[in-house]
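Quick one: this structure, given as structure tokens, is what I'll be asking you about.
And now, chain A:
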Amino acid sequence: MIVVENLHRHFGGFRAVDGASLEIATGSITGLIGPNGAGKTTLFNVIAGRLPPTSGRVLMDGEDITGLPPHELFHKGLLRTFQIAHEFGSMTVRENLMMVPAHQSGETLWNTWFGRKRIAEEERRLRDKADEVLEFLTISHLADQKASQISGGQKKLLELGRTMMVDAKIVFLDEVGAGVNRTLLNTIGDAIVRLNKERGYTFCVIEHDMDFIGRLCDPVIVMAEGKVLAQGTVDQVKSDERVIEAYLGTGLKNKIKEEAHG
Partner candidate 1 sequence: MADPFLIGSGMTGGYGGADILHDCTLAVERGEIAVIVGPNGAGKSTAMKAVFGMLKLRQGHVRLNGEDITHLSPQARVHKGMGFVPQTHNIFTSMTVAENLEMGAFIRHDDFRDTMAQVYDLFPILKEKRNQPAGELSGGQRQQVAVGRALMTRPSVLMLDEPTAGVSPIVMDELFDRIIEVARTGISILMVEQNARQALEIADKGYVLVQGANRFTDTGKALMADPEVRRTFLGG
Partner candidate 2 sequence: EDIKIGISVGFTGPLESLAPQMAAGAELAFKEVTDSGLLLGGSTVSSVRADSTCIDAAAATAAVERIVTSDKVRGIVGGMCSGETIASLNNVAIPNGVVMISPSATSPALTSLEANGLFFRTSPSDARQGVVMTEIMQERGIKSVAVTYTNNDYGKGLADSFQAAFEAAGGKVTINAPHEDGKADYSAEVAALAAAGGELLVVAGYVDQGGSGIIRAALDTGAFDTFEFPDGMVSQALEDRFGAEINGSFGQNPASAGEGRDRYVEMATAAGFDGTSAFSAESYDAAALILLAMAKAKSSDPAVYKAEVLNIANGDGEVILPGQLAKALEIINAGGSVNYEGATAVTFVNGRESAGSYREIEFKDGKLEVVKYR
């Protein structure tokens, strides 16, 4: 369980995260929504150790993890994806996946010279695993492509794929859906559910596609102006006046209809 206590993150005078407190229950798929600039990504960045908080605490299963560097959080099972894809451009797509798992014996220099047999074996396993993930994401044909040369949406898929290479406890997904084809997004949604059910991953998902949120998330947290605005099930949130005003709007359909009538 992740607990965020009265978290602040300011940029100069600007309060990007302004006293947010929230909980992400173990085993849940928590949705995090809110208008652009609400502070969602900033919140992620603070939790994941990218940015130090101005004040406040983050607890993971009761342990204070505030300000730990990202790589240590990774080892504690906390993974994240980036809103703007961060691929390893000069490496192939497959290598992008294979580099993820921690504690590879081939990452120790000594072993690269004197433990080559073991490494070869490990590599085989990793490779199979990576190919599995690629298959799942429908991008097997890109396995040997340089990651800098794949399309914007494919990069998003790769982001997600990396989290599937290891046994994570909790995964923070920052707009995996933006720029991803909706059909594929449904498949991704299924995968998230499956990972959640079968492997017990906890998810926290930022997404602007309310259909996607609706299908996946149980508690939904709405942020606005750096604070938690509302919290509850999808339906509760969707009908919350404040949320509609700040985030959802009355919907395009209505407008078009109005025009047609008027």
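The rule is short, and it goes like this: a contact is a pair of C-beta atoms (placed from the backbone, for glycine too) under 8 Å apart; a residue touches a chain by one contact, two chains touch by 3 or more; residues count from 1.
As a selection rule, all candidates are chains of the complex that A comes from, given by their letters.
Just so it is clear, the model here is predicted, and its values are computed rather than measured.
This complex pairs chain A in touch with one listed candidate out of 1 or 2: 1. Interface residues of chain A facing candidate 1 in the complex, by the touch rule stated above, are 11, 33-38, 40-42, 83-84, 139, 142, 149-154, 156-157, 175, 178-186, 208-210, 246-253, 255-256.
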